[in-house]
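Encoded as structure tokens, the structure appears first; notes follow it.
Of the protein chains in this complex, one is absent; all others appear in place.
This part shows chain A:
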Amino acid sequence: MEVDAIPNGSASETAMENAAAATISPTPSKFSGLAESLKLEHQFLRVPFEHYKKTIRANHRVAEKEVSAVISSVTDAADRENMSREEAVHHFTSLVSRLQGLKRKLEEGNRTEQMQAQKCRARLDHLESADADNLAEWNSTRLKRILVDYMLRMSYFDTAVKLSESSNIQDLVDIDVFQEAKKVIDALQNKEIAPALSWCSDNKSRLKKSKSKFEFQLRLQEFIELVRADKNMQAITYARKYLAPWGATHMKELQRVMATLAFKSSTECAIYKVLFEPKQWDHLVDVFRQEFCKIYGMTLEPLLNIYLQAGLSALKTPYCYEDDCTKEDPLSQESFRKLAVPLPYSKQHHSKLVCYITKELMDTENPPQVLPNGYVYSAKALEKMAKENSGKITCPRTGFVCSYSELVKAYIS
């Protein structure tokens, strides 16, 4: 009868165990790996900050505008002759209530700013909280963040909200920022241009700085819609007002679109036919998404795609596509293989041998041993096999049988 052994090691043995445990603690390379991976989180800090900045600027503009309006209104009153008392009372009552309105707005704006600042801070704290002890949990949160980012970019809002709420990571994802995009995208999908134009005017200076022609493209589309509706005169007036200013930089496109006046929307002429196609609207949505990402300092591609691509390339070896590829390798799955097709293989400078039996890495601690038939397994696996089968070794891949004493060690550098 076997009873679980009670530890009866001497003090010196325990001390040695402690020493051994100390050396196994995370290596410096693992820490630098963590630091390197945190450096990838630029967007994570940048996006909420851009949002915060935008709110601050907008609130300030409101305050400035209102205050100067009040001042000029006072000046007006002072300069006016013969204002009756009733008029004056009326005038000043409305000014006072205007200021009260401004005060409310400022308070509300300040609250929003505080909330957004809180979000920025939560992200800094989250980055700071990553260490070796909670790495598994932190990584799982990172995967969720990456998935929410993907869903927001694909406009899967419901699932994005659900995932962030169920995982309690609302402060770590940018749902609020994307709400702004959703309005514009929804409208464009309904062939409405107004919200996109007002977004352009809200972000005028940023768009100008990046030489964006998104507004021009929106205007072109509106022009095309007028032509489609046969409102040619209206279209010309529109073009004079909204298209002409872009002539200096985008003459070619302008000319091409103007030429549609000579065609009907049912034209078969390929150059112009495409301008009337509904997929132009999808194109506008794509352009908008790009502009939106740029303004907030996001990558143009979903984070998920970027990480998947890097991961698949790093994992891809010719062996992944063999039939006996282990299931633990993501590239054993059809869907992952499909994604990896256009990607490069990984490059290796050093041998890395994985034991076929235990799936463990073979190294000096657990060296590779060669059977007489040339098949290689880890010492650990073969020792165990020999112990259980009174010194006999059976090659799991060929059925070859030999004795433990026939094994030779291989030195892999």
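Going forward, contacts are C-beta pairs under 8 Å (C-beta built on N, C-alpha and C of every residue); 3 or more make two chains touch, one makes a residue touch a chain; residues count from 1.
The rule is simple: contacts and distances are computed from a predicted model.
Enquirer: Using the UniProt record as the reference, specify the protein name of the hidden chain from among "Protein RMD5 homolog", "Pyrophosphate--fructose 6-phosphate 1-phosphotransferase subunit alpha", "Ubiquitin-conjugating enzyme E2 2" or "Nicotinamide-nucleotide adenylyltransferase".
Expert: "Protein RMD5 homolog"
Enquirer: If I consider the whole complex, including the chain that's not displayed, which of A:D158, A:E268 or A:D323 touches that chain?
Expert: Counting the whole complex, the residue in contact with the absent chain is A:D158.
Enquirer: Using the document's definition of touch, tell me which of A:A63, A:I236 or A:V287 contacts the absent chain.
Expert: Residue touching the chain left out of view: A:A63.
Enquirer: Sort through A:A244, A:L261, A:L361 or A:V401 and give me the one touching the missing partner chain.
Expert: A:L361
Enquirer: Where the complex has a chain not shown, which of A:S265, A:Q290 or A:T317 is the residue touching it?
Expert: Answering carefully, the residue with contact to the hidden chain is A:T317.
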